[in-house]
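A protein chain is absent from this complex, but the other protein chains hold their places.
And now, subunit A:
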Amino acid sequence: MSAEGLDHAQDHEHEHHHKDTFITKYIFSIDHKMIAKQYLLTGIFMGIIGVVISLLFRLQLAWPEQSFKIFSIILGDSYAPNGVMLNDRYLALVTIHGTIMVFFVLTAALSGTFSNLLIPLQLGARDMASGFLNMISYWLFFLSSVIMISSLFIESGPASAGWTIYPPLSALPQAIPGSGAGMTLWLVSMAIFIAASLMGSLNYIVTVINLRTKGMSLTRMPLTIWAFFVTAIIGVISFPVLLSAALLLIFDRSFGTSFFLSDIYIAGEVLHYQGGSPVLFEHLFWFLGHPEVYIILLPALGITSEVIATNSRKPIFGYRAMIMSILAIAFLSTIVWGHHMFISGMNPFLGSVFTFTTLLIAIPSAVKAFNYITTLWKGNLQLNPAMLFSIGLVSTFITGGLTGIILGDSTLDINVHDTYFVVAHFHLVMGISALYGMFAGIYHWFPKMFGRMLNKNLGYVHFWVTAVCAYGVFFPMHFIGLAGLPRRYYTNTNFPLFDDLQNVNVLITVFALIGGAFQLVFLYNFFSSIFYGKRTVQNPWRSNTLEWTTPVEHIHGNWPGEIPEVHRWPYDYSNPAHDEDFVPQNVPMKEGEEVLHH
């Protein structure tokens, strides 16, 4: 069916779509705007759990093996008898924190919210290509979230082998209790999660290819859409590989195959496994795992591009270079996974290859950072909370990205691999950055989602405390990593060598607690503004993109009348040929107006 044909079909559907019940409107909705909100709310819920868990194990790291009442209250006796956290449950918490933040918050909630909200709205489509598939995708994601959370409550504990679930640790309940039923639930949850993610991604790709409005050529798409589009492609390429790894691991665990296991003697007996290799699992895992970093990061960068351009009142600098670097990052991201495995025992020659490809990826990343900075230059910056988070993103992206030069270099990786240096690096470059991107998106598109504005002063407080605490947590962490402190240690007290690092750990925890507490400001702002916020005007940020041409009240099909036609690129801010400092994409070119950009 041609794009116009689909359009007609959707118009038709729109006319007959007046009988919404509560269930079809709020629960089993096929409207992309509602699904976006569902993703966001689920993501916030999961995010709260992920962050609270991290604060709990930070307490253990700062004051090891102390009794905390809060442990008894939140975690209970199975995790912390008498308020002292158990060592295997510490690992369980670390594992679940990583899993929730990486997959459930920064993959599903970030992409799920903003791809769903913005792809149809910014492209000028009535809805996603398949609203039904979209709904199924959300509900599978919801199901996987429920399973993952429920694994926290089983007797033997949730998965505890780290979010990377390397076998044999993840395969053998004898090795750690969490590798029993907890690991089974983890694998089932992730398999469902991957199915949800693939459905979402396919939908995004098809929508971008088929449902752009008239005049919306690929090179007139906002960078948000480019980012979501490319992210979806990477997801479709790499997630199935993790699914296969998960399935093979299920076979090894439950049906006695030996894909990843060989020659194991544990708990006094030899197991039958022979011929498999854990290194194979590492390859499969990181073939997803590294692109995953960009699945998380690219949408955040896309949001940032849009927010920075709008609030700088300037075109994003180097639009085409930005697209090229997104594509370059996407391509390179699929051939760098080995940098997680320099010392895994794979042939050192491969290490050389992966060092080369890994450092190459720094080039498009540098281009993006420089382009953001140049966009600010001589702008007329509107420092809204969304803009602050975007600038914050560029800052942490640079700080975290630079240490990637060390980790990507196989020689230097030898000694910092799996230390806190790595933890500091990836939290800054993808954790905090992507979180900032998500916050920027929420502050910027909240009016579009809920028809009301977030309180800006609360937004400012939220940003500044978060920004100080993020550096406060992760900057000192580089040093303890460089001192040789391994990650995933329950406590360092068995190593007098590390006694001089304990003060730093306390400082990190203090910053983490403050930063964590101030997320309550955001939560308060978010939930109270849904009901009591100031009502928004149609285009509060005076933005060029099409989502702001829709009415504030959500309707099925997005535009009450015709879908607007697009006549220009999305970044005509402060165009000298116009008096206003923004020219929406649906404004026709004036007579004799020239295109001023490449």
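The working rule: a contact is a pair of C-beta atoms (placed from the backbone, for glycine too) under 8 Å apart; a residue touches a chain by one contact, two chains touch by 3 or more; residues count from 1.
One rule holds in what follows: contacts and distances are computed from a predicted model.
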item	value
Listed names "Carbohydrate ABC transporter membrane protein 1 (CUT1 family)", "cytochrome-c oxidase", "Adenylyl-sulfate kinase" or "LLM class flavin-dependent oxidoreductase", matching UniProt entry of the absent chain	"cytochrome-c oxidase"
Absent-chain contact - pick from A:27, A:266 or A:589	A:266
Of A:521, A:546 or A:563, the residue in touch with the unshown chain	A:521
Chain not shown: contacting residue from A:483, A:530 or A:587	A:483
Full-complex contact with the absent chain, from A:140, A:454, A:546 or A:566	A:454
